[in-house]
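First the structure, then my questions, so here it is.
All protein chains of the complex are present and in place, except for one that has been dropped.
Up next, subunit A:
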Amino acid sequence: MLRYHMQGFSGYGVQYSPFFDNKLAVAAGSNFGLVGNGKLYILEINRDGKVEERNSFLTQDCLFDVAWNESHENQVLVAQGDGTLRLFDTTLKEYPIAIFKEHEREVFSCNWNLVNRQTFLSSSWDGSIKIWSPLRNQSLMSLTPRPLEITKMVDPLNAILSNKKNFTGISQNKNCVYQAQFSPHDQNLVISCSGNSYASLFDIRLPPSKSQTNFLVHSGLEALTCDFNKYRPYVIATGGVDNAIRIWDIRMLKTSGSATTSRPTHTPSHNSACINEIPNAHGLAIRKVTWSPHHSNILMSASYDMTCRVWKDLSNDGAKETYKTNSTDTGKGCLFNFTQHSEFVFGIDWSLWGKPGYVASTAWDGNLFVWNGLGY
């Protein structure tokens, strides 16, 4: 296990470089990201197995996510708390090479398109997802994954939940789009998850009125993370405040009529797309899930319970469906439990390089750990 400590900063996001096997970018914020500066770290693992800082960029506000430019080995994009996205060149110092400002609130996630490699997206607390080109300062497209009818339908649920002692959740954050991602299989597909407990699947080729399908993923509690499976184009995983990880087959999503517009329903049938579930996967809310780039049935999660866990999706054996679920397994399909972090774990990423199984994780304790999640 390798370790690097970011003195005075808390880690929010980490990503391996798609070009170099020893390079990592970490997005961090001071004072746990509540107030103060942010910092982008460019780290390298040297030949002696030590993690060293190659470059760093101090920012005015906290950084929440990071994404390497898939078509340029020296460029890194960050999502900032002041509503901007900033593109840094790791060979330069101090300032970014481009600033993209349209969001009205904190930008919580950013993701580069793996298929066309010419666009990236961002999701924000302002309730929108924006698609950008690095060549333009204005966004190419703005998506709103929370149609009004969803809010109307979730609100009664919130009213019930709000009667519970201490519950103040969904009404505060229902607009927030915690994460959005391009499909690694189709450059026009985007998945997002929001504080209103819904995941939204967009086909950006379609007109706005018909472009999205929404489905309730975490029982009315906030959906904090989502990810496309790298081998099965129709499979996504989500995690949320209900401490569960759910795996969905988007082919089974209910759509109304001939259009792909979904008017969400609260009938049980709309959950038929859930093909597997890991209930109580963690002791607290799940902040991030990410599928392995080397296996079609292995995924990793990070949580507020300060652990990272590697899971085997028991509904699939790597080649075909098994019709089993993790909830019936004794160990729930958990392959590895990483407990070294001492604060909430926010960022995890699989290494694309070397033996399958190497991962990096970063947490509010300011540590970046590189470890092997498959125990090889």
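Simple rule for what comes next: a residue touches a chain if its C-beta (ideal position, glycine included) is under 8 Å from a C-beta of that chain, and two chains touch if they have at least 3 such contacts; residues count from 1.
Note that in this section contacts and distances are computed from a predicted model.
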| item | value |
| --- | --- |
| Name of the absent chain as recorded in UniProt (options "Trafficking protein particle complex subunit", "YbeY metalloendoribonuclease", "PEX18/PEX21 C-terminal domain-containing protein" or "Large ribosomal subunit protein mL46") | "PEX18/PEX21 C-terminal domain-containing protein" |
| Candidates A:Ala25, A:Cys110, A:Ile131 or A:Met306 - the one touching the absent chain | A:Met306 |
| From A:Val14, A:Ala67 or A:Leu221, residue that would touch the chain that is not displayed | A:Leu221 |
| Residue of A:Leu24, A:Ile42, A:Val66 or A:Leu87 in touch with the missing chain, whole complex considered | A:Leu87 |
| Interface with the unshown chain - residue positions in subunit A | 8-9, 30-37, 58-62, 81-82, 86-87, 89, 92, 95-99, 105-106, 125, 134-135, 164-170, 172-173, 176, 195, 221-222, 224, 241-243, 280, 283-285, 287, 304-306, 339, 342-344, 364-365 |
